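Dumping the structure here so I can ask a few things about it.
Rather than the whole complex, this shows some of its chains in their spots.
Just so it is clear, A and B label the chains in written order, and each chain counts residues from 1 on its own.
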Amino acid sequence: MPKINKYVDIDTVEREAKKDLIDRHSPFITVEGDAKVGEMLKVNIKMGQEYTHPDDFDHFIEGITLFDGETKLAAASFVPGTLGNEKSHAEVTFNIRPMGKKLNLVAHGYCTKHGIWESTPVEVTVAQ
Amino acid sequence: MPKINKYVDIDTVEREAKKDLIDRHSPFITVEGDAKVGEMLKVNIKMGQEYTHPDDFDHFIEGITLFDGETKLAAASFVPGTLGNEKSHAEVTFNIRPMGKKLNLVAHGYCTKHGIWESTPVEVTVAQ
């Protein structure tokens, strides 16, 4: 408490409403290009892949936090209306510079009605 | 991942170093006075009860977040040096106004070296 809701592959979910609930609240991490040690790496996090989330004043995606394992790298916070009060994918792109051999990226998204949601972790091998 | 470390009663822990680790990273919630519906209520959150945490540039308590169940109520973020770079209890007091019958308060603290730590939940009955 609070529950950390984890992503479940929605192909394994039967009810349409549940697919929608899970997908629109889940952060999806995409890394642009290959990771090289000491070079900047763009990491995009998008809330929802197939379903969009409301951007209402009383129900919106308030923040996205990016972790490498236990370590917070960066966080974004949003204001309702930024997405025109229309159903949308909240999204942010951070730049990081990996210095080690591996990244264990994971993101948390926070919905003001449905709490904290955790992405599937993305392991990135960093070329040396 | 990231792990949500939960408070364990340190009387049940044997090793001094582990007592220290757990206590200094755990948020402790104290409610001032009785909760009455519609009236302001002071909620204090203090990191560590018996042990203090470093306030070093590369190792400090960066934030405290207060939840009522799944819902974020308020968050504080700190800057190293605010506590004089000395071992301290990071602390914040929020004011909230309960409108329902019960509060399920729980706090997360974030240490830049040791990740997310969750308090013992505090159930507050709100007088009507």
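Keep this in mind: contacts are C-beta pairs under 8 Å (C-beta built on N, C-alpha and C of every residue); 3 or more make two chains touch, one makes a residue touch a chain.
All figures in this text were calculated on a predicted structure; none of them were measured in a lab.
For this homomeric complex the structure file specifies 4 copies in total, of which 2 are displayed in place.
Going forward, only the chains that are shown with their structure count from here on.
Centroids of chain A and chain B (each the mean of its C-alpha atoms) stand 25 Å apart. Partner chain A is touched in their complex by these residues of chain B: 1-4, 62, 67, 69-72, 104, 106, 110, 112, 114-116, 118, 121.
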